[in-house]
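Quick one: the structure is below, questions incoming.
Note that one protein chain of the assembly has been removed; the remaining protein chains are unaltered in position.
Going by the order they are written in, the chains are A, B and C; count residues from 1 in each one.
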Amino acid sequence: MNGWALAVIQAGLLAFGAPFLAGWVKWVKCKLQCRQGPSPWQPYRNLSKLFRKDIVISEQASPVFRMAPYLVFSVTALAGSVMPFVAIGLPTSAIADVIVLVGFFALARFFLALAGMDVGTAFGGMGSSREMTISSLAEPAILMAVFTLAMTVSSTNLASMISHLLVEPFQLYPSFIFAGMGLLLVTVAETGRIPVDNPATHLELTMIHEAMILEYSGRHLALMEWAAMLKLMIYGVLIANLFIPWGIALELTPLALAIGLVAITGKLAVLGVVLAVAETSLAKMRFFRVPQFLGLAFILCLLGMLSHVILEVR
Amino acid sequence: MSALYLTLVLPLFGTLLLSLIGHWRSAGAINLAICTATFVTSLLLAIDVFNQGPLLSPDKMFYVDAFNVYLILLNAFVGMTTAVFSGPYMAHELEIGRVDDQRMRLYYSMYQGFLLTMLVALSTNNLGLLWVAVEGATLATVLLVSLYRTPESIEAGWKYFMICGVGIAQALFGTVLIYFAAERVLPGSEESLLWSVLHQHATELEPAVLTLAFVFLLVGYGTKIGLVPLHNWLPDAHSEGPTPMSAILSGLLLNVALYAVVRFKMLIDPALGSNLAGNMMMGFGLLSFVVASLLLHRQRDVKRMFSYSSIEHMGLMTFAFGIGGPLATFGALLHMIVHSLTKSAIFITVGHAAHVAGTQSIDKIRGLIRTQPAVGWCFLLGTVAIAGFPPFGVFTSEFLLFTATIKSWPWLVIPLLCSLGIAFAGLFRHVQPMVFGEPPAGQVAVKANMWPVILHLLLVLWLGIAIPGVLASWIDQATTMVVGKGLL
Amino acid sequence: MPLTLAWIALLFALASALLPLLCGNRNRAIKTIAFLLLGLAGLAGIAGGGLALLQGASYNLTLPVGLPWLHSHLHLDPLSGFFMVIVGLVTVVAAVYGPAYVREYEQGPQFLLPLTIFTALFVLGMDLVLLAADAFTFMLGWELMSISGYMLVVYQHQHERNRSAAFIYLLMSHVGALLILLAYGVLAGFGDGFDFTHMAAAQLSLGWGSVAFALALLGFGIKAGLVPLHVWLPEAHPVAPSHISAMMSGVMLKVAVYGFIRFTFDLLGEVHWSWGLIVLLIGCASALLGVLYALMQHDLKRLLAYHSVENIGIIYIGLGLSMIFASNDLPGLAALGLVAALYHSLNHALFKSLLFFGAGAILQQSHEHDLGKMGGLIRGMPVTAGCFLIGCISISALPPFNGFVSEWLTFQAALQGTALKSGILGSLIPVAAAVLALTGALAAACFVKVFGVAFLGQARSKQSLAAKEAAPGMLIGQGILALLCLVFGIFPTWTVGVISNIPLMLLGVGLPEATAGGWLWLTPVGAQTASYGAPMVLLGICLAWLFVYLRLHPRRRKTSVQVGATWDCGFGPLNARMQYTATAFAMPIRRIFQPVWPIEERIEPETAENPGGGRHLKVGDWAWQKIYLVIGRVLLASAKRAALIQGGNIRVYLAYSFVTLLFLLWVIV
Partner (left out) sequence: MQMAALPLSEQMILTLAALILFTSFLLLAQTRIVTLIHTFAWQGALLFFATVLVAIVSGRHHLLISAGLTLALKVFFIPWQLRRLVVRLDIRRDVETVGSSSLIMIGAGALVLFSYYVALPIRELSMLSTRNTIAISLAVILIGMLMIITRRKAVAQVIGFMSMENGLMFAAVSATYGMPMVVELGVAFDVLVAAILFGVFFFQIRNGIGSLNVDHLNRLNEVD
């Protein structure tokens, strides 16, 4: 029973920690660019303000438009709740394995794109089209990456993956290096960061995610934004716990949990810095360069899988 | 016995009668009546044979066994149903002035004459008489082919006459050689051309002579069957003659010629002990099948197209008889029935279609199902049946043929199936636009009696779903006679 | 008992074909009788098949028809029972949907009778195929299915499109039937007997086995629409009446799949791994090319037809995996692959027919095939939109709907590839999984396009602006299917448990692990390996939604919702032409995967009829251009050659027979 309680708490932590990660990345970025950035807590302020604001809805909008933010958020939240965040072996992690996780993101994206097309503006359609194009290239790459891991540990269950990696005596998997790099690239594309998308701009030629939610306002917009942050968070946790599993709580004792919390916070902070550095040093690329970018990711994942089959299967 | 003689006398009587009164308005009805009577008597004959087994006439001139009894029945039946169609059809032709009274007399008397020769050829026991009858069939129909006196019809008639005449002459030489071989076994007897006698002494006959004889017979009767490359008369004759003629030519004459070849094969095989005859027949059959299926793609005249389809199917049967073996033979014998039923039905329908559209040109016949649904549907279903779709009987027989081929000559199945597909494409790409689509302006329905067609198709359907026991046993006996062992 | 029910289903179908003949042309009577009996046939089929599937037993019956020495054998076992359920489901729904839909044909130029008759015969043929236990009966049902399918496609024969499509369909399926017949012939040749028991007993050498397998793969593949044998499908489905397209795409393809499974797993006996590999590769090609071609279509039903190609590809991936595992004697994993394939067959039948019914409703209301003319339909026809949305989610393999479960199972099967000895297979199978992933993602993109363009945004034409909700019957039909899509997505454990009777019969093992975790958890291989709690997922989404909704509900916050004009960046008011079109939506993908399609794209000059010129874009099909047209040309050329034999000169003709005679004489002497 307390397993379930812990699971809910962990999900809550994940959800409410997400804006901080986003803020943290932005803050680090500003520091790197020698700017006086907003504090890492700024996203919380934005969200609460948006929640309080009135809503303006286009008269073209259909029920899908009103439904989408709730659905997108709740699906993303559910995805977060099945992630091993601080501890593994929680009952929720049995609900969904990593394929289902990808499925959740796809579902959220599906409605996000529909919402983008709903009011029938050029922007929305453009955003949806680009989003679906990119994701349709990114998804197989993600799956390839996680398949590499899944085949190594012969399980697609996140919890059992991680525990397997921790329990087994440590060994260097060359496939993991490729898979990890691939997954990093895909994460960048999936969470709409530079060089694929630029969350900070509303310049119609460059934006993807922002274009889809252009018509949203008030709490709807808040939910959409929050869902995006949550997504970034989840990907971060995924990378962190899959490739650097150490520190996560194997059994549910307070001490272990505390260690786990600290560990994951540290990992995420580091990841945030890495992301910020990358975003600072790279330039936004043309949309039609993105396929090459993702192609690279896909090749990396494929290499990972092949090196697993060729080198590691005994 | 009397039934047999009646079956032969009635058409003879009809020939003479109609040559006098063929131009009467009621000639069609009389023709039908005579054909019906013939059918009834043939039915009685069939019952006799069914009860008493093979019967041989006292003068040994006629011999009816399981092999030819159902063909006799089939002939009489198709003759009757076609007569149902031919009455109104020829009346219509008379109205639009394509024929005159004298030619009507000719037509009706020759219709009966043709049936007579067919029945004689089937029921005779004397191989010489068989030849006489088949040649007689040519002579009976040749003037009907050129009945319309158009340049095309005359050309068709002349080609039919010359090619079949020359072919048949070779068959006669073959018969002479058989007689020659028989003379050595039973010297000086008058009976040495009787099939029943020869069949008993088949093994004693001289192989070398028989081989030589069979070549002439195959080329001779093969011309009548329409085997490529001896077939050239067939499309012309079928397309230019009056449609009822095409129906019985395609439905009966080809069958009878094939029947003759098979009868001779039954003599040759035991004597030779090898399958030489069979191999020749397979070669001819396959060639005909392939060439005809290709030529189906180049047709402009609807009756011509279906005559090529006849060549294709005769080729298939010849091939099957060539393979030998109970399965193939059973299939071929069954195919003889279903093909002639279906093909005559199709020709009848085509006749109506040609009246509806006022032309035989494929490009001008359109949207039959709109103009006259009965004709359209019969046309479509007939084509589907002849293309070998279940549940029609043609599928059953082709199923047997192919399975037999797979068993004995696996690799020959490939060309066979390819040309079956090609043939289907060729047939259907022409039939579909004729049946479907918008009818051209001025295409009006005609008075058409589709019952013969429906009857035929129903029979074919029945044969496709379940073969009646009598027929099955007859075919099986015939199979036993042809290849020595039955299937059931 | 089950067989009796199936038998009753056949009789009902037959009655539904024949009884309307008595009604003359009183359309109402025809509709009532025909569709009522059709529905009963479907129900009987579901009952019979379902019982057989649940009991996992098989029943035999011999009818005194067919050939004198080969009476027609009927046989009902879990496999055929499962597919009978599929047929039954879609038939019932079609019977509910049909009467309202065919209303528009009653004013049409052709009679209603052929439509109902051949619909019934179509169902009859399919049920017969499923029940057949000998080659003759099988071919009987198979060709009955083909020919009545043809009649249904050509039903509105005043349109040239229908005629050519129907012709291509009939020709290809006839060729396919010939190949199947040949395949059976090979088996029968070795097993000396045309009933399945003899065939299954046949001992084939690897060579002959491969021949038989190749023939069956091609023969059934033509009907199932595998690449590159799929070309009839996108032609035939758009032009057929929509409930017929639903049955063809949803059910007829499945019958082909059934035939392939029956032939490969049941009759052929020992499977070779290379066959499995071929099936896997063809499946991948079909899935990927199917969805890529679908993305480029703007005719709704044509697009759905290409998606059928994709889904059949997915099914064959499952089958291929199953065959590979079976040949490496890993029966458990083989069972997993087979179950995945079967489950996807069921799902595809449900959501594809749902989508076709939806397309039919749109067609009936707005008379639009073309996505470019639709838009904003969700306002006019909300219920249809809702059902269609569910269909889109299911076919895009998104949780918690049924499409996702079967693809998830396929992934699970693929991930067990490491269990194989051979490294090649071990590395190819994951790639297949990646292809599957790509396919799923592209499918999602495609259906965002479809739903977004057709139902959302502003109407692009007057008709779609004026479109009203379809008749209740049609809505009920779609509703049933939408519900089933959800049900089979939420309770996969039970379904898998039932389906695993089939591998139990064919391969000797079921999926005991799958249901070990209770109805809540689906654990195909083992709880540690992978688990999916579909009910929990639905519950979780609902809870999260509820929570968020309650937290943010206006009654508790003083925020109001105002409705205003869409933001137009300060330009004039937005109009329908400013929206993204289907073509524009798919443009990035077209640029990325350019070589996949023969694209002809040009700017058309300004002319009198189209002032301002225009952009011409045509996306063709390589298979059609590179294979079928070539075959056609060769055929006609050789026909031209062969025609020289009929040159018209009688002396040449006589010379033929003269030479023939001399030749034969020379041969024999």
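Quick note on the criterion: a residue touches a chain if its C-beta (ideal position, glycine included) is under 8 Å from a C-beta of that chain, and two chains touch if they have at least 3 such contacts.
What you are looking at is a predicted structure, and each value in this text was computed from that prediction instead of being measured.
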item: Touching partners, among the displayed chains, of the absent chain; value: B, C
item: Absent-chain contact - pick from B:L20, B:I47, B:A208 or B:V444; value: B:A208
item: Residue in contact with the excluded chain [from B:L6, B:A169 or B:L488]; value: B:A169
item: Residue among B:T41, B:S109, B:S146 or B:T396 that touches the chain left out of view; value: B:S146
item: Contact partner of the left-out chain, one of B:R98, B:H199 or B:R298; value: B:R298
item: Interface with the unshown chain - residue positions in chain B; value: 61, 126, 128-129, 131-132, 135-136, 139, 142-143, 146, 149-152, 154-159, 161-162, 165-166, 169-170, 172-173, 176-177, 179-180, 183-184, 187, 190, 193, 206, 208-209, 212, 235-236, 239-240, 295, 298-299
item: Missing-chain contacts mapped onto chain C; value: 643-644, 646-651, 654-655, 658, 661-662, 665, 669
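One rule holds in what follows: only the chains that are shown with their structure count from here on.
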item: Set of chains adjacent to chain A and to chain C; value: none
item: Farthest chain relative to chain C (centres taken as mean CA coordinates); value: B
item: Chain A-chain C separation of Cα centroids, rounded to whole Å; value: 35
item: Approximate Å spacing (C-alpha centroids) for the pair chain B, chain C; value: 44
item: Inter-chain centre distance, chain A versus chain B - centres from mean C-alpha coordinates, in Å; value: 78
item: Chain C residues within the chain A interface of the complex; value: 375-376, 378-379, 382, 389, 393, 396-399, 404, 408, 411-412, 415-418, 423, 426-427, 430-431, 433-435, 437-438, 440-442, 444-445, 447-449, 451-453, 455-458, 521, 527-533, 536-537, 540-541, 543-545, 547-549, 552, 557, 559-568, 574, 576, 578-580, 584-589, 591-592
item: Complex contact set, residues of chain A against chain C; value: 51-64, 70-71, 73-75, 77-78, 81, 94-97, 99-100, 103-104, 106-107, 109-110, 113-114, 116-122, 124-126, 128-130, 132-133, 135-140, 143-144, 147, 150-151, 154-157, 160, 214-215, 218-219, 223, 287-288, 291, 298, 302, 305-306, 309-310, 313
item: Partner chain C, residues of chain B touching it in the complex; value: 158-159, 162-163, 166-167, 170, 211-212, 215-216, 218-219, 223, 228-230, 232-233, 235, 276, 280, 291, 294-295, 297-298, 369-370, 373, 384, 387, 389-391, 395-396, 399-400, 402-403, 406-407, 410, 413, 417, 420-422, 424-426, 428-429, 432-433, 436-438, 465-467, 469, 472, 476, 487-488
